[in-house]
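Take a look at this one; I'll ask things after.
A protein chain is absent from this complex, but the other protein chains hold their places.
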Amino acid sequence: MFADYSMAELGAIFAMQGFAGLILFSVFVLMALGLAIIFGQMGVINMAHGEFMILGAYVTYLVSNLFAEYMPALFSMYFFVAMIFAFIASGLLGLFVEWAMIRHLYKRPLDTLLATWGLSLILQQTYRSVFGAREVGVSIPDWMMGSLPLTDLIEVPINGIFVMVLAVGISLAVYIMMFRSRWGKQVRAINQNRVMAGAVGINTEWTDRLTFGIGCGVAGVAGSAFTMIGSTGPTAGQLYIVDTFLVVVFGGAGSLLGTIASAFSISQAQSIMEFFLSGSMAKVLTLLVVVGILMIRPQGLFSLKLRK
Amino acid sequence: MQERFILQVEDLTVSFDGFKAVDALSFYVEPNECRVIIGPNGAGKTTVLDLICGRTKATAGSVKFHDQELLTMREDQIVNAGVGRKFQTPSVYEDLTVFENLELSYPKGHSVFGALAFKRDAEVRERIEEIAGTIFLGDQLDEKAAFLSHGQKQWLEIGMLLIQDPELLMLDEPVAGMSVAERKKTAELLNRIIQDRSVIVIEHDMGFVADIATRVTVLHQGKTLSEGSMERVQNDPKVVEVYLGH
Partner (left out) sequence: MQSSAFMTRKDIIGFAILAALIFIVFPMVLDSFRLNLFGKYLTYAFVAIGLSLCWGAGGILSLGQGVFFGLGGYCMAMFLKLEASTPENTAIQSTPGIPDFMDWNQLTELPWWWEPFYSLPLALLAVVAVPVMFAFIIGVAMFTRRVGGVYFAIITQAFAAIMTILIIGQQGYTGGVNGITDLRTLMGWDIRTDEAKTTLYFVNGVLLFAVLFAAQYVRKSKLGRLLIAMRDQEDRVRFSGYNVANFKIFIFCLGAAFAGIGGAMFTLQVGFMSPTLVGIVPSIEMVIFCAVGGRLSILGAVYGALLVNWAKTTFSESFPELWLLGLGGLFIAVVMLFPNGLAGVWSEKVEPRLMALFGKSREDKPAPDGAPAE
């Protein structure tokens, strides 16, 4: 199958495919970060995670329309405002959901899974009623259009680069929050010993709620970033949820670095295989390999051996 | 010729991320011996029991029960070979009755299809009633275990071990958290059941230890600090310094 291509072309194909993989990687990282916080640190399975992302995407859509309508001069900058609003909207919804639902179910992880699935159905239907069943797309500001020619054969789309930059930026932000802030310290303390954390004066209830809210907020930002590379529909969130969970589990729950490493390996494997196989077989093979490795190493790629 | 030791622990080591909770530990248990392990908190006492019964995987060393290497066996294989283990916190099946708790420990029908075909015949019933009597729960057979008191749960767990009839019995703080009256009754019960078998006990209650121990092993930071009769250990200056002294 290589015979038809020259070496230069082949190199270019791999580079482009690798770049497509990098975009997919950024998408995975963005989706998985929020989940890594919620599942990794709290052990809560949020099946509605995709819908929190979609909320961010719809908020971005609304903000872009507002800017186009009332502040066309500032349109090129609307995205940054939209990101903040996406974080706030998804975060607030997250706080509410934690208060109304999740906090009652901390001791029943499987039930949380079912309840949040129910939540995802409700959110999907709400989006459909409000925004219609059709997918909506945002107008991308001019500076994000087009592509950057690296060589004669290799071109990379600017919006792709932008999403990558966002992924790196948000990862750094989450890292700093987790490992440098007071909140991060409290979250990790609660993760290790809830009773003790409570005893030394950490408000565990409020920290849980905040953690869930921040995780959902990060999902909202991810959804906002997605509008730059694709359109948004009411059920788009469901498409990603399995991949996202596999990314987090594969990386080893609780390890931020593991999440990023696993997002990288899964996305690269998938996009490179996509070149050789049909899209669906590439996906099947990737998932099978991930599941296979998880069977051999259930704790994921990165995790500490702890004394029981 | 009868074998000299029922359990041979040699160079047993386990490390958690470089921290050696048990460090090249060796000790030997004779048939019908009651070995008590004492030591300050974090000395690795419970970890030793976890290693012997397969709950924690050892990093190095060997544990031989008769001539079987236990370290490569699964927990259930170790139990069926004749090693019983009682946990520190009472661990019984709360949703099942006392009768059912004992029945599940009865050494028959332990395979999948064995369990499907298992029948409660007169022999099973008799044995369960007999054990229930021994552990002072003869009148509570139909009670759900969740409704028992802390002490009664401990007794039930001891009963579950008795019905297994293990050759080597390992008890982790069997009288912890009990009232004085319960403690006395438990000591009496334990004294009765440790006859005719080898026992390893972890215990802090020195009066109780002096009462039952054939030999005592003092653990400190995953290593043996001292070993011998109660009297000898109590007078060992090293032991006095780290443990009994304060």
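Labels for the chains are A and B, by order of writing; each one numbers its residues from 1.
Note that a contact is a pair of C-beta atoms (placed from the backbone, for glycine too) under 8 Å apart; a residue touches a chain by one contact, two chains touch by 3 or more.
Remember, predicted model here, so these are calculated numbers, not experimental data.
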Which listed residue (B:100, B:167 or B:211) would be found touching the missing chain in the intact complex?
B:100
Full-complex touch with the removed chain, picking from A:66, A:101 or A:189, is A:101
On chain B, where is the contact patch with the chain that was removed from view?
53, 55, 74-77, 79-80, 84-85, 87, 91-97, 99-100, 103-105, 107, 109-112, 115-118, 120, 141-142, 144, 146, 160, 164
Using the document's contact rule, name the residues of chain A that touch the chain not shown here.
43, 45, 101, 104-105, 107-115, 117-126, 128-129, 238, 242, 245-246, 249, 278, 280-281, 283-284, 287-288, 290-291, 294-296, 298
